[in-house]
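What you see is the complex with one protein chain gone and the rest in place.
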Amino acid sequence: MNTLMHPYVFFAGAAIIAGLLIIARTMSAQILLLASYIVLLASLTWHEFTTLNVIEAQYLKADPLTVTLLSVLTILGAVAAFQGVLYAKHRGDSISHLALHNAALVGFLSMLVGVYLSRHIGLVWAFLEASTLTAAVLIYHNRNRNSVEATWKYVFVCSIGIAIAFAGILFLSIAGSATDAHDLSFEALRAGAHTMDPTWLKISFLFLLAGFSVKLGVVPLFNVDIDAKDAAPSHISALLSSVLMNAGFSAVYRIYSVYSGTSIRPWLNSVLLLCGTLSILAAAVYILKVKNLKRLLAYSSLEHAGIVLIAVGSGAWFAALLHLVLHSFAKSAMFLQYGHYFRLTKSKKINAGGDYLSAHPAGAGVFIVGLLALCAVPPMGTFLSEMLALTTLLGTAWWWWALIIIPLLAVILWAMTKRIVSILYRPRHHTSVNGSRATMSMAMETIPQYALLAVVIWLGFFAPPAVVDFLHRASILHP
Amino acid sequence: MIALVVILVVALFFIGIVNRTKSLLGGRVGPGLFQHVHDVVRLFRKGAVISTTSSIVFRLAPTISFVAILMACTLIPFGTQPALLPFQYDVVAFAYLLALSRFVMILAALDTGSPFEGMGANREGIYGMLVEPAFFVVFGSLAILTGHTSFTELFSTLHVGSGGVSILISVLAVYVILQIAMIESSRLPIDDPKTHLELTMIHEVMILDHSGFDLGLIMVSSSMKFALFGLLLANFHLTPSAPLWLLLIIAFGVNIVFAMTVGAIESFRARNRMKRNPQFILTLTSVAVLIYFSVLILTNKLVL
Amino acid sequence: MRLTFMVACVVSLVIAFVTSIPAVTVLVTGMAWSADIGSVTYVADSFSAFMVLVINTGSVLAALYGVRYLADDPDGRSLTESILHGTSFVALHAAMIGVVISSDLYSLFYFWEAMSISSFLLVLFDARQTKARTAAIRYILQMHIGAVGILVAIGFVSSAMGGVTYSLVHDYAASHQTWIVLLPLAVAFAMKAGLFPLHSWLPDTHAAAPSHVSGLMSGVMIKLGAYGLIRFGLLTDPSTELGTVLLVIGIATALFGIVNAIGQRDLKKLLAYSSVENMGLIVMSVGMAFIARGIDAPYIEIAAWSGVVLHILHHMLIKAVLFQSAGNILHGTHTRDLNNLGGLIHTMPGTVNLLLLGGLGISALPGSSGFVSEFPMYISGIKTMMMSSTSISMLGVFSVVTLCLAGGFAIIAFTKAIGIGALGTARTKAPLTAHDPHWTTRFPQWLAFGGALFIAVAPGMFIRALSGVLYGLSEKHIPHDLLTTLDTVGIGQAVLIIVVGIVWLLRMLATRTKPVAEGPTWGCGFQEGDARIQYTATTYADSTIEIMSPVTDVSVSYRHIDPADMFPRTRSYHTEEKDLIANKVFDPLAIGVERVLRALAVLQSGNMRSYILYAFVFIVVVVVLTLAEVL
Partner (left out) sequence: METIFIILFVLTLLYIGMADRLSTLVRILGVQGILLFATAFVALDKVDALNLSFILIETILVKGLLIPAMLRRTLQRNGIVRETEHTVTQFQSLLVVTVIIVLSFILANSIHQPHLRIGYFTASISAVFVGLFIVMTRMKIITHMIGYLILENGIFLLSLAVGNEMPLAVNTAILLDLLTSVLLLAFLVDKVGETFQTVNVHDLNELND
């Protein structure tokens, strides 16, 4: 198994599975193919874990960060695939509709695997762009006005963003052309970065950050992410908020770690802090205003991506990675539960909800625990990562940034809590449509959501030292 | 022990003297000196009419109030003779016992559900609250002056004219305590027991519904309260060196003067407007602060 | 609901049992307990052990009451809700213990946040009502803002010292400016303790919480704010300046709290403001102790600490009694508005008796535990007055005047709570149909009251038992005459109670044969008196509020009758009690922040062309900032 699971094998297998998914016309075949894809993913993850830092394919290599993100991807991919089938069942979608969705899902996840594995900046770019295209199919899934609009905007702005990032890569090679570092692989760049012209490095980083921000979902190009998460089916929103964001992080973080070996590191840090702070500001502004639950969750992702950038900028890399991973799980659970919310209320609006505790007790539990996780309070792991990030920031020369960030976080906490609590408790005085109650099967469907949230608690506080150690290694890209 | 006896004796005739003074000054003969005692005895013998609205609180309150005053009496010394229950900082206990009596009487008033009694209760609460700072500042100042913190020790070293003690301070202290006594006993210028317009009464209106034994207890309590403050005032004048018989004479003399003063004030002064009362009581605190500063100067702690 | 909470109650009992044993051991032997769990060290010195006992007592009382209280809960609740409530209760109990046995800032912050969040979830219990929901959310927001103080302290200390254990905090404070670490921490603790002007969450939250939780929060949780102030005050070698600051804040809190308590119409809010007052007194006394340490006056210091310790105990027990009584009344009448109550003593005698006894206690009247706990505070105050320095002496005057004013105001507040709420005649139908809940609800109340009574008659015993705690706080032994004084006070209290009994018996004997007639209350000739002519909660407070108007905020909505109104229409008179600070400071601030943030909300216009612009704006901004050397 180990030796067999070369990344090429994985990509070939994924391509075959995607192809078969498109032509498979029975439900069981679809499920079987999805399952086999998950197995493929899992075995790739295991394989990469056992062959860390070995260059297998020309431009593909796994380091601990890759494996960490792959593990997250495997888990969330499995949950999303499972949820996708249920979603189609509830909506009564045709099998061909589902088939396209599944194939795109497989494509999407595989492209992200590519992003995690690539060690060449151009290839990262290419995989990220490809993930946009596959994601477009998934966002478009519902085929209504909103999804058309969101998909158009998403693809267009992603394309522009990614073009900007490409300009950033070109600027990097301008910086590199003065030296011998013609190779744009991360290893070569890291080796040569300190000889490059700092001005060009700064410009290229700026363009790369601005371009990839659309993937990471932070300022400046976060808007279309919000729209996409709004329009996509909830399990796809979960993936966009987690694994795709992780891919954006992976790209930005690898670039950061290349550049941080040079003299511009303080500048890099302050740019990341600025970007993170602006993201949190934007999140705060919109969470105060938003009336749509799904967009609320999307804005919360913006906030957490901002926190991750702040953690990176202040040097709390471990906290950044931990927060990223924990947020992936927590936010996925919330988005999946949002799916139930929509089924019960037939609306995305927050004020359509109310008395969720009685209508869907198990789901209400997910909302509560998820809210705690997103608000980063004990006993959630996010508490630990956010605390580490903020305390590290407070210990740096930029500690006064915290004076801006912390009040904004408080505003977000207030607004989020207010809205979720109103969904849970506010008595419903609506017409019969909204009086529906959750069925037993819906209660059962919350089990994976609880499992995801359990991971958030477990990883934060009771994770075995080996796991923590591995995360530590993953967060330090170069010694 | 002597103190308690003195208080009880004084309580017997205090109200009588006040009333007698008032009637003489008003050109009447007035009731006998012990009319008050007769009234109480009569009340003790009588049955009672109680309101259907009221509860156990209403019935229990006079008892607690009486006991609180009684306990307060045990804290007062007689010159160098220690009090029955002397301890450090008994000043605090003294003030709080009076507060306890007030607390239960207010509750009893509210228990009747009468609008008038509510009004009286409310005023009683506020005036009682406002008067306390003055009391504590005065006794705190005296404590600074003497270095002692219980009534017994305090009065064993302090009296008007005693060596090194400024007359001024004692006079001011006496003035403040006198006023406190008037307020606590619901007398002019804060309250007027004579008034028969319920809206203007404080203490009297609170006990409108009490009758029989309970009313008797209340009357005993208020007499004792007077006597209590009377003895407190007398203590300023009890020279330690004097023999007991002289001390007794001084004590009764002070109390008789006190009672006559009360009577005189009530004859010549009109009651304050209700609105003015808080401000009036606050003046006492200001005077008390004045005493405090004088003491600081006197003990060389504050150099001007 | 009841079953789930019973489980919680049992778990809470187990926690209490397990943690009390080491705590008692610490108190008896004087040896600190410490344990390594994971890589974290937990330590319980005598003060922690004392707090553990306080927490356990308070939690167990709340749990016992809660079981029965929830059994009478009228709303249908889902299993999730029950589990949430039970879990949060246990979590709160555990988190509070965690707070007092933490020995580094990380653990402290963790448990602190856990405490806030679990209590928030508990407050959510009645969140189906809009008011409760709003209150709960405001609560968590303010707690979160408060907790930031600990975060800031962690940031500064860990970056400078490489760790955050308390001993490193001490070193940090010694080697840097003390206030850098103390100020942020103090904000966190003051917020939790409800100190003026950070108290505004407290009344709303306590009113919104179910009664067993309000009792627990008020009796125990907010004390942990004081715990923090004491713990870190001592760590940073307290100076007279720190003491003075605490003293002044304590005075402001106490007076503000009790004056506002008088204004309240809501029974639970009244109790909550009274908790603000009591926290103020505790902090004032802490300040006094620090001042005494600064000027090296051991007697005053010990007296002040005794006051703190006794007051914590007394307030925990009495507030449990009072809030639980309020809970009974709420369940019986479905209202907390004093203006709708009255005459409860006839329909709910069991509850009202406890309310009465609790009211006596909380007003610190003789015969109650409140008196003995305020007594050492008076001692320290008067003794400070007698100190040689004029400025110190003045502080003594302030504290004594505060104590007596607070006592006087408390009498008004609680005669109002009891007199308007429970005595007189019923103002609406609600009190008439009410009845006492099952006797088991009153069991924990009597338990608490029994404890308080024990303190009242034997304060010396408690102080002796807690001499280790006092030694830990002051590093001094208790002077003998202080103990004697307290013993005398205790005896005096016992005598008072006994004499009341004797006189009552005598009165009974004397009046046994006398005829007793019953009739209507004397109406001064007016025969048609009914419940509506009684004094109300609003009118009873009116004259106090009038003289204290600068610190209260009671809005009156009433249109005066216009002489031109030929046929006056129906009129209404409505008053609303608000918190001055919340209404005049925090709310406008919050609204301002919200307005600014909302004004920024033009970015997500839906217009894609501007989205792309943002990328360039961002790049340009960073370039400009870089050129300006800001970044």
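Order of writing sets the chain letters: A, B and C. Residues in each chain are counted from 1.
Convention: a contact is a pair of C-beta atoms (placed from the backbone, for glycine too) under 8 Å apart; a residue touches a chain by one contact, two chains touch by 3 or more.
Source: prediction; values computed, not measured.
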Using the whole complex, pick out the displayed chains that touch the missing one. A, C
Sole touch to the unshown chain from A:16, A:130 or A:476: residue A:130
From the list A:120, A:215, A:304 or A:426, pick the residue that touches the absent chain. A:120
Options A:290, A:368 or A:384, residue touching the unrepresented chain: A:290
Residue among A:36, A:50 or A:159 that touches the chain left out of view: A:159
In the full complex, chain A touches the hidden chain through residues 58-59, 120, 122-123, 125-127, 129-130, 132-133, 136, 140, 144-146, 148-153, 155-156, 159-160, 163, 166-167, 170, 173-174, 176-178, 182, 184, 197, 200, 226-227, 230-231, 286, 289-292, 295
Residues of chain C in contact with the chain not shown: 601, 604-609, 612-613, 616
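Operating definition for what follows: only the chains that are shown with their structure count from here on.
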Report which of B-C and A-C is connected by more C-beta pairs in contact. B-C
If you average the CA atoms of chain A and of chain B, how many Å lie between those two points? 78
Where the centres are mean C-alpha positions, what is the separation of chain B from chain C, in Å? 35
Rounded Å distance between chain A and chain C, as computed from the means of their C-alpha atoms: 43
Using the touch rule from the top, collect the residues of chain A that touch chain C in their complex. 153, 156-157, 160-161, 164, 202, 206-207, 210-211, 213, 219-221, 223-224, 226, 267, 270-271, 274-275, 278, 281-282, 284-286, 288-289, 355, 357-358, 361-362, 364-365, 368, 372, 377-379, 383, 387, 390-396, 399, 402, 406-407, 410-411, 413-414, 417-418, 421-422, 424-427
Taking the touch rule as given, give the residues of chain C at its contact with chain B in the complex, in rising order. 342-343, 345-346, 356, 360, 363-367, 371, 375, 378-379, 382-383, 385-386, 388-390, 393, 396-397, 400-401, 404-405, 407-409, 411-412, 414-415, 418-420, 423-425, 481, 484-485, 488-489, 492, 495-496, 499-500, 503-504, 507, 510-511, 514-524, 529, 531, 533-535, 539-540, 542-544, 547
Which residues of chain C touch chain A in the complex? 76-81, 83-84, 95, 106, 109-111, 113-114, 116-117, 121, 124, 127-128, 130, 133, 136-137, 140-141, 144-145, 148, 151-152, 154-156, 158-160, 593-594, 597-598, 600-601, 603-604, 608, 611-612, 614-615, 617-619, 622-623, 625-626, 631
